[in-house]
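Note sheet for the following structure.
The complex appears here without one of its protein chains, the remainder shown in place.
Up next is chain A:
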Amino acid sequence: MNSKRRKYLKYALILLLSVGLILFTQEIKFLKDAHSTPVTWMTVVGLGVLWLFSFIGIIISDLMQRSSVKIIRDFPILGWVSITSLVLCLISDFFVRAIQAVDFLSITTPILTFAGISVANRLVDLRKTSWKVAIVAAFVFTGTYVGSAVLAQLGLYLAEK
């Protein structure tokens, strides 16, 4: 029980670090560009909401580990967080307004900073495979775009008939 509590405390602090960095980023972004979203008290509330939804998602994900259905056990934490967020945003418009006071791009910069640090020991390998992956990337992008466009074209054709 004690170790479980310590684990949740750790997650809570890491989420706090994450939303704290978002706040910092949004403020810096606003200093650089006065047209970007300013930090208001609503932003702080929004960050609190994001923190809360993330934490609820973690708890749901943990509870679901007891499920006997493998797909539910394997469902990623990020999925539970998205579901939590959608459901609660549909229930109350307040959450939507609070979250929208948080600048979207300010959420992405801290994440990418950590992503860059986390791959420090893998950069050499990255260089080794990258030309192949670059070719694959072109086909991956082509695949998703053409795939969607073909189905949309077909759907629109049938819908108008």
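One rule holds in what follows: a contact is a pair of C-beta atoms (placed from the backbone, for glycine too) under 8 Å apart; a residue touches a chain by one contact, two chains touch by 3 or more; residues count from 1.
Just so it is clear, contacts and distances are computed from a predicted model.
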According to its UniProt record, what is the protein name of the omitted chain, chosen from "Sugar ABC transporter permease", "Membrane protein", "histidine kinase" or "Extracellular solute-binding protein"? "Membrane protein"
Of A:L9, A:L63 or A:A152, the residue that touches the missing chain is A:A152
Of A:A34, A:V69 or A:A134, which sits in contact with the chain we cannot see? A:A134
Name, in rising order, the residues on chain A that touch the hidden chain in the full complex. 11, 14-15, 17-19, 21-22, 24-25, 28-29, 32-33, 47, 49-51, 53-54, 57-58, 71, 74-79, 81-90, 93, 95-96, 99-100, 102, 104-105, 107-126, 129-130, 132-156, 159
